[in-house]
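The structure appears right after this line, and notes come after that.
Note that one protein chain is taken out, while the other chains of the complex remain in position.
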Amino acid sequence: MILFLQQIINGLSVGSIYALIALGYTMVYGIIKLINFAHGEIMMAGAYFAFLVGVHLGLPFFAVLIISMIGAAVLGVFIEFIAYKPLRKAPRISALITAIGVSFFLQNLALVIFKAEPKIMPNLIVKRPVNIGSLQIGTVTLATLALSIGFMIILDVFVKRTKPGKAMRAVSEDKDAALLMGINVNRTISITFAIGSALGAVAGVLFGVMYTQVYPTMGVMPGLKAFVAAVLGGIGLIPGAVLGGFVIGMVETITKAYLSSQWSDAIVFGLLIIVLLIKPTGILGKNEKEKV
Amino acid sequence: ASKTEEASVIKIGAMGPETGDYSMYGISVVNGAKLAAKEINAAGGINGAQIEIVDYDSKGDKTEAVNAYNRMRDQDGVVAVVGGTFSGTTLAVKEIAVGDNMPVLSPTATNGEVTLDAPNVFRACYTDPYQGATAAVFAAENLGAKKAAVLYNIEDPYSEGLAVAFNEKFASLGTVTNYEGYTKNDADFRAILTKIAAEDPDVIFLPDYIAKVGVILSQIQELGLTMVPIGGDGWDGIEADYADVAEGAYFANHYAKTDDAPIVQNFIKAYEAEYGSTPNALAALAYDSAYIMAEAIQRAGSTEAQAIIDELNKTDRDCVAGHVKFDPNGDPIKSISMIQIVGGEHKLVAKVSGN
Amino acid sequence: MDKKVIKNYIINIAAIFAVYAVLKGLIYAGVITRYHQGIIVFILINVILATSLNLAVGFLGQLTLGHAGFMAVGAYVSAITAVALNANFNLPKIVVLLISLTLAAIVSALTGVAIGIPALRLRGDYLAIITLGFGEVIRVIINNIKVTGGAQGFTGIPKLSTLDNVFWITVLAVAFLYTLTHSRQGRAILSIREDEIAAEAVGVKTTSFKVMGFAIAAGLAGIGGGLYAHYIAFLDPNTFNFMRSVEILIIVVLGGMGSLTGSIVAAIVLTIMPEALRSFNELRLLLYALILVVMMIFKPSGLFGTEEFSWQGIYDRYKTRKNALHNREKKV
Amino acid sequence: MALLEAANICMQFGGLRAVDNFNLEINEHELVGLIGPNGAGKTTVFNMLTGVYIPTEGDIKIDGQSVVGKKPYEIVQAGAARTFQNIRLFKDLTVLDNIKIAFHHELNYSTLEGIFRLPRYWADEKRAQEACLAFLAIFDMEDYAYTMAKNLPYGKQRKLEIARALATKPKILMLDEPAAGMNPQETHELMETIQLIRDKFDIAILLIEHDMHLVMGVCERIVVLDYGRIIAKGTPDETRNNPDVIRVYLGE
Partner (left out) sequence: MLKVENIDVYYDKIHAIKDVSFNVKKGEVVTLIGANGAGKTTILKTISKLMEPSHGVILFEDQPLNKMQPHQMIYLGMAHVPEGRRVFAKMSVHENLQMGAYIRKDKAGIESDLEKVFNYFPRLKERINQPAGTLSGGEQQMLAIGRALMSKPKLMLMDEPSMGLAPILVQEIFNIIDTIKESGTTILLVEQNANQALQIADRAYVLETGKIINSGDAKELLADDTIRQAYLGG
């Protein structure tokens, strides 16, 4: 039983990272319907920012976090401006390929600058186990959990209740109509990218701290899995992203612990396929009939 | 180019992943080979001809490796190849090279298949099965382990090869409590480690490369587990970044930096002077390979393929990574150095030879 | 039969033979070395993979990210079949190749049907994710079962893919896709891309056509995988990872979704590009990515859009330009 | 036996009963109008009759055969074709291809015959070409045969959609606001076209339309819907003078 609970904690820990990355994915997808394949690389960039700041300036965790969030936000907005904006009216799949191109570019840029060997992330959070009964939760896990759930709530309220949030939803549905309402579409999209990228950076920093390493391809798999998580939860839905992240993390952990470590990826994807077949719009997605 | 010029340059191909995730390995191999070439040239070359290492990036991708091989053969006219670095790309290239009867000496491809049914293909390192089995023997006999766990990368032939061999061998010497796999992109091993810890093994065998092993060792420490980690030659260089988490762990290697043999120390000095970093085993093996190949060409007295291959078969030479003689397959007969990380340094614990 | 259509067919067939003759001539003359031949083989295999993916993505309008999965199925089936055939019978090489590829196509197509029937109920990005997942699952399976050799890879595959047979199989595959897409079934497939609800409303059995299109794409990918296996003679699961699917998709999008000729041109460009960039060493992948992004920005709907290259088209364009010049002269 | 029979069909969207106990019989060659205020449920009725939605209750028969639960394409085969209120063309295909797709079922060659270009392919394709051009001719659109559907002006798009529906050789054609976005002159021409196709193809037509000039001008019978229920049925004259219809729909 203790073992099982410990595994649950492991699952939460993995899931909370996925959840954080998935939040950024879902933000961007929700607004411009772009699968931002470069999101994993934004996360990587955020981790490198934190690595540089952490090593060279030796600042405390929150300062490092904020600086790397700002860095990633600027990077995200810049990428949007250069690479995605010219493709607003292009077929969606072209934008997808561009995103893949950007993702390659950032990976290889990091490779040229930092080389392939992983850099060791400074211990920004004092790592020590917090005991709850006979269970242990690491401080990093606690921080990730708190941040992922905190950001989920803040974002959800932001998008649903505030004016800029509503502007985002309007832009996501019909850009021209949004313009007619007086919404600055370009700025709204920039804000979306800024928020999404900043969240990516948060995930990157915590990922780096949790797994001690920062390397050019670190964003690829977590990015892919987080995207799967976002879809599983219902893409475009903020609580869905977090739920999806936790579900994937948990399933992965439980599979590895109790079924088979060798087959775990197959089982996770298999589960995804089954869920989508039963509920084609994801766990929290609404099954809306298209009005004809 | 005029005829005399052609005669005075002998081109030898080299390849490895010089970009991408595993670029550090490819770069080590190319560096090692180039260092040897430089020394040979400085000493007058081969029968008066200078050698030139033509290296291409394989990106660790088979299609790229085949293109690179074809290119060095057709465009550059190499007479022999020192490569590839990884087993996968080497196997892909081997299939063509056998048809060409090209002398190929891989410094580092440890997969069992590499030299099978290929009279022209040799390697300078020992094989995965041999290394895995040796590690198992070492764990049981030198460390007195009764229970062992294995955690390997199912997507990586090297890792799998070692794991399979270790598993088989150790089963006859003790109990394998867990035989678990992960994939290249996994970063979180806590679930598996928690599960393994429940079985309380004495040692855990982690056959993978530094980056992944570093993460696993960190998580072993994070979870406060006490089993002793053991690894293979992929660990070489681990003390640079993971000295703390690797402290006390053992791994099998091709040579020990602390070996006082002059050939070893001279190589290390020359390499440090040239590249400003300490060489890992891959660099050493590539350095050895280039010497072995050059010597074979020299003895053959020509750049004709079959002559070089015949001479390679007769190799009998002291190298950085041990004495090299080839068996009929083209695999070297050599010993394995078992190394422990102590205070962030390599400590040669045992030289285990044969089976 | 329309005379113009027949004329076009003849021109195209002649062009194919001409290309073949030129290739052979250049090889004979030693201009095309075996290094170049190797690249040409990879180009041709990419042509098969890209045109078949184009059927699913460009013509049928279903974004799939798991094409490498079908390629893998075909590659392993073909390799295993050929090894088994060679072990038990003494058949001519070409017969072994044809049997293996046929089996590869059938098994891949069936896999396509098995995935397609449930997955094609989903639209757009959800389908993309399912197929992505499928591609990964295939890889895990190959890694974990015995017949495929797992991560160690599968060796000893007979080298049956020569430039000649790869060339002609590619020609046949592309011709097949061309005639398929230009038939009533092809139009039905296109209508699904355009508007599924409207397609159903004019009597198109959308489900069957989707599954059919998907299965054909998968089957051809299987053939591409088979040819790859018999060229490189060594398979391991990592060859068929997500990045491979993405590479094929890039060719399709860059060439133009719904343009077979576009896929061919893009396959040539994108296969040669990494080779051509070899001398840039570590900057080469950076440049590749940069070129990709720039190409997409300047040609968002691909090199050819949904148009097919045709000699007639060139002729027409030439004529309109001439007429335009003519008219301008008149005006002056 | 009526060509089309809807018996007590209902459509429930969550808490909203968009169509409630709707009954309708249409005989061969009849021209029937379906009118009612916005949101009355007219389009929803179409969606149920053509299989886009499955009625939550009730039965629909075409030629005496129940079609409830059938896929839209099966219903097309049973003889019912439609147009959409929000035009749904195959935008990136030519006008001619739009029609050829609907002509699919008149062609017999198999996939393999098509791929290998066997004689039946050529014969069928030639027939398709001629027949589809003929459909365009009815609407005076032969000149647009090779234009992309998306580049047509709005009114022409509507006509193309009707031509496309006709190409499925229906026994009953359902038009959802065909005159929307047309000016009175164009509407008048459309009126003539509708009568022409009814006679030429000998089919029944069910028409949703808010342009009373068109509805009263062509329909023999009119059904009026309000809040999902039928509130009146009758000839144009009866309908025009029905006080309920005037109150909720016609005004004045």
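Assorted remarks:
Here the chain labels run A, B, C and D in written order, and each chain numbers its own residues starting at 1.
In the analysis below, a contact is a pair of C-beta atoms (placed from the backbone, for glycine too) under 8 Å apart; a residue touches a chain by one contact, two chains touch by 3 or more.
The structure displayed is predicted, hence computed values, not measured ones.
In the entire assembly, the chain absent from the figure touches the shown chains A, D.
Within the set A:Met152, A:Ala167 or A:Ile189, the residue that contacts the chain not displayed is A:Ala167. Touch with the chain omitted from the figure is made, among A:Ala177, A:Leu259 or A:Ile274, by A:Ala177. Contact residues of subunit D toward the unshown chain are 13, 16, 35-40, 43, 85-86, 151-156, 177, 180-188, 210, 212-213, 248-252. Mapped onto subunit A, the interface with the missing chain covers residues 163, 166-167, 169-170, 173-174, 176-185, 288, 291.
We adopt the following convention: only the chains that are shown with their structure count from here on.
Each chain's centre was taken as the mean of its CA atoms, and the one lying most distant from subunit B is D.
Distance from per-chain Cα centroids to the pooled protein Cα centroid is smallest for C.
Averaging Cα coordinates per chain places subunit B and subunit D 73 Å apart.
Within subunit A, contacts with two or more other chains are made by residues 108, 111, 262, 265, 292. Among the residues of subunit D, those in touch with two or more other chains are 52, 84, 88. Subunit C meets subunit B in the complex at residues 33-39, 42, 139-140, 143-144, 150-153, 155-157, 159, 232-234, 236-239, 274-275, 278, 281-282, 284-285. Against subunit B, the residues of subunit A that register as touching in their complex are 3, 6-7, 10-11, 13-14, 108, 111, 115-118, 120, 127, 129, 138, 207, 211-213, 215-218, 220-222, 252-254, 256-258, 261-262, 265. Residues 57, 63, 118-119, 121-123, 125-126, 128-130, 132-134, 136-137, 140-141, 143-144, 197, 242, 246, 249-250, 253-254, 257, 282-283, 285-286, 288-290, 292-293, 296-297, 300-302 of subunit C touch subunit A in their complex.
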